[in-house]
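Working notes, beginning with the structure itself.
Yeah, one chain of the complex is gone here, protein chain that is, but the others are all in their spots.
What follows is chain A.
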Amino acid sequence: MFEIFTLLANWLTYDLMGLSPDTKLGTSIHFFIEDTTKILFLLVVMIYVIALARASLNLERVRSYIQQKHRMVGYFFGSGFGAITPFCSCSSIPLFLGFTSAGIPLGITMAFLFTSPIINEVAVIMLWSLLGWKFTLAYIVIGMAVGIVGGMILDAMKGERWLKDFAAKAYQKAAVEAQSNPSDIEVPEAPKLTFKERHQFAKDELKEIVGRIWKWVLIGVGLGAALHGFVPDNWFAENLGSGQWWSVPAAVFAGLPLYSNATGVIPVMESLIVKGLPVGTTLAFCMSTVAASFPEFIMLKQVMTYRLLTMIFVILLANFMVVGWVINTISPWLFSGF
């Protein structure tokens, strides 16, 4: 089905520009054209379709779903909704306070916020088209696990003690109320939308998301293409060794100062894996780039003390490293295709 993009790239690179497939420049440009056209096409189609389906999902409903669940189930729901809810990072604070003031435990709210940047439809589409379904599935499981486990640890450490005062008070008040009458929560009804309204919503979403990420796609695929053409196959495996334990923390720290969203990192991931960087190390790098971003932490400073922020930061980094090590250990039989 996607052959058309290969043919298009063949024609543009080899016929129109007259480049040879044997040169580094030729391979890079071919890779760039094939992947950008394919990804942008898939994004436009899929974002629209998914937006049609979720036009009636809003945060108020998500919140009451989570409130109704038992605490342990809450972590899964928190993380799961983080993955599917359309959500801009500039809404982190109102969302955080909306959840907290409804008495949802800090760990569950953070499970939502941890998973949200890692998994979204754009990331899934790109992974699927570049790395196949097996890898995509592993990525989703890992992304959710990072959120769920991170949230649980945070609650086990009673992180809510170090919320800013006004947030802590709102949380306690709601928690007391919830205990006195737990059956009080109702899920607001889904707004009934006509197809025209859904279409309008999907069109706006499409415009907004594509407008925001197209640069990242070009940059990401551009970097991936350069790696693809100019770094010899298996360069990483030959020069960094295959899966030394320290390569994982090194990748996590290398990813920290880089701030990107999943869209920009995924094309680079593909090239890194092809060039022999172990899968776990690559994933650790990706998660660190995407999920631990300084702008996000600066925002959370408005509702959290430094102590809590540091805790969250350390938990995240530790999670990424564990992910890297575990995947490196089990990847030989998990991704035998690579």
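Everything that follows uses one rule, which is that a residue touches a chain if its C-beta (ideal position, glycine included) is under 8 Å from a C-beta of that chain, and two chains touch if they have at least 3 such contacts; residues count from 1.
Everything below uses one rule, namely that contacts and distances are computed from a predicted model.
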I notice the complex is incomplete. Of the names "Dihydroorotase", "NADP oxidoreductase", "Peptide ABC transporter" or "Thioredoxin family protein", which is the UniProt protein name for the chain that's not shown?
"Thioredoxin family protein"
From A:L8, A:L42, A:L59 or A:V274, residue that would touch the chain that is not displayed
A:L59
For the chain that's not shown, point to the residue among A:L12, A:L97, A:V210 or A:A237 touching it.
A:L97
Which of A:L12, A:A250, A:V274 or A:M299 touches the chain that is not shown?
A:M299
So that we can see where the missing chain sits, which residues of chain A does it touch?
58-60, 63, 87-88, 90-95, 97-99, 101, 166-167, 170, 204, 299, 302-303
